[in-house]
Structures are given as C-alpha cells and as structure tokens.
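Just one protein chain is left out here, and the rest sit where they should.
Labels run A and B following the written order; every chain starts at residue 1.
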Amino acid sequence: MTVGLPFNIPFLAVAALISISFIIILTQRNLIKLVMGIVIMQAGVNLFLVSLGYRTGGIVPIFTHAPEGAMVLPVPQALTLTSIVIGVACTALMLSLIVLTYRHTGDTDAEKSRILKG
Amino acid sequence: MSKIVRTMSNILIPLVFIFGLYIILHGHISPGGGFQGGAVFASGVAMIIVAFGSASVQKRLKEHHLSVLESAGALIFIGLAFGGLATIFFFNFLAGSAVFGNIPPSGSNPGDLWTGGVIPLMNIGVGLKVLGGLSAIVLVMALASSGIEVEE
Partner (left out) sequence: MRRAAVAISLVVIIGLLVAAAFLIHPFGQPPSQMDDYMIENSQAETGTNNVVAAVLFDYRGFDTLGEATVLFTAVTGVVMLFRAVKKRES
C-alpha cells in the first residue's frame, strides 16, 4: 500500500511504550514488576529500530525469488537482531539474581533488600 | 506431565530440531541465520524439559556438555574471523575460491547453496554457540527452581 499516514503512528507507539515503562520503573516496589518494566522498554526500543528503516511499498531485502520493487533498508534489521539477543541475556541474568535474593532474604521487596548483612 | 503431553512431545520434538537446523544451514539464501535457528533449537530443548521433568533430563544431559558445545561454536567463529587477516580482520577470504565460492547473478535468482564464502560457516559457529548457551540457561534455571543442586 503506498498511501501515507497523516502522522507517524509507529513512532507514537514507541513513545507510548517507553513512557509506560518509565512509569513502571519509577513507581513499583516489587522486583518482578521492575523486570517486567525493563522488558517492555527493550521491546519499545526494538520496535523503534525496525520502524526506522521502512520504505513505503518495499519488499524483503533478499534476492532469492524477489518480486519487483524497492528494498527495505537492511542495516536497522541487523542492529535489531543484536539488540534482541542482548535483551534475552540481560533478562536471564536479572531473573537469576532475583531468585538468589529471594533465597537469601525471603522477600521480593526492593526496599527490604537494601541493607548489606554479613 | 501427563501421558498426552509426553506422547505429543515424542512426535513434535524431532520436527522442531530439524526445523531449527534447517534455518541455521540455509541462512545465506533465505531469511534466518545463526541466531534465529539457535533460538528455535533451544525452544525444542525447553519443550523436553517441560514434558519430562528436569530431574530425569539431568541424568542424560549434563550442563558441561552444553558448555563444550558453546565454546566450540565461539572458537569456530573467532578462527574464521582471523582467517582473512592478510587484508583485514573479518575479511571474506572464501568468496570466489573453491569452498563455498560461487558468485550469484545480480538481481532476482533462485538461490544456490554453494555461494556465500565464509558466511555459511560463520552461521554454523554462531548457531552452535546460541543453542548451547540458551539451552544451558533454561536447564540451570529449571533445576534451581525445583530444588535440585547443580553438580560441580
């Protein structure tokens, strides 16, 4: 479809996702909910990277049995792949640290885990 | 898990593994590559752990086997990157030579598997690394949440 949008809907969706994740991170106290906020922010950044390289009426940037048309930009897609893998690695580390904190203190509250004990 | 889940897993798990390896090996002519195929393979391993329980999986699949697989993948990737050091680090020194060396005609064409230079071999290296790493993460966290300690 080659019709243009009146204003940039994907970039407004990215702004909404990152704003929601900032609200979650700044006001929640449970550690699992903090991890969920960080995961939503990673999803918003990945959506921003992919929607930066879209050409209206474009096709997949692969030459095998390619139809006619201009190709979508390939570099933002490569950067998004790297970003998704790094997000998975960070989420795994955060969740395993939460499991260890729960075993040590018995509670998943961020205010109660601040004092270092022996 | 119940008998229905175990029977369906026995049918579906080889298909998931073959699909993951297909995505890794055809990374230079179709969408996909090392990272995507490794993630699909690790989801098959997660299906085994959910269907049959982590205690009975740990008798056969120790996590240091997965660690050896991951390190082998990383060494293949770094070794191929050092191979083109005559020009620059990460140079494609196999494009136009005997191994994986055809050049495809420009424009739209049916894909040829023997093209690509050093890229299919790098896909295999990165695919081994990702499937070893993500399977090790899933296995260790499943063992830790059911109370079994990981052996040294």
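Just so we're on the same page, a contact is a pair of C-beta atoms (placed from the backbone, for glycine too) under 8 Å apart; a residue touches a chain by one contact, two chains touch by 3 or more.
Just so we're clear, the structure is a prediction, and the values are computed from it rather than from any experiment.
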Those residues of chain B which, in the complete complex, touch the missing chain: 27-31, 33, 63, 67, 70, 74, 77-78, 81, 89-90, 92, 95-96, 101-104, 106, 109, 111, 115-119, 122-123, 126, 129-130, 133, 136-137, 140-141, 143-144, 149-152
Residue ranges of chain A at the interface with the undisplayed chain: 4-5, 7-12, 14-15, 18-19, 22-23, 26-27, 51-56, 61-64, 71, 73-75, 77-79, 81-82, 85-86, 89-90, 92-93, 96-97, 100
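Going forward, only the chains that are shown with their structure count from here on.
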Inter-centroid spacing, chain B versus chain A (mean Cα positions, whole Å): 23
Chain B contact footprint on chain A (complex, rising order): 60, 62-67, 81, 85, 88, 92, 95-96, 99
Contact footprint of chain A on chain B as seen in their complex: 29-31, 35, 104, 107-111, 130, 134, 137, 141, 144-145
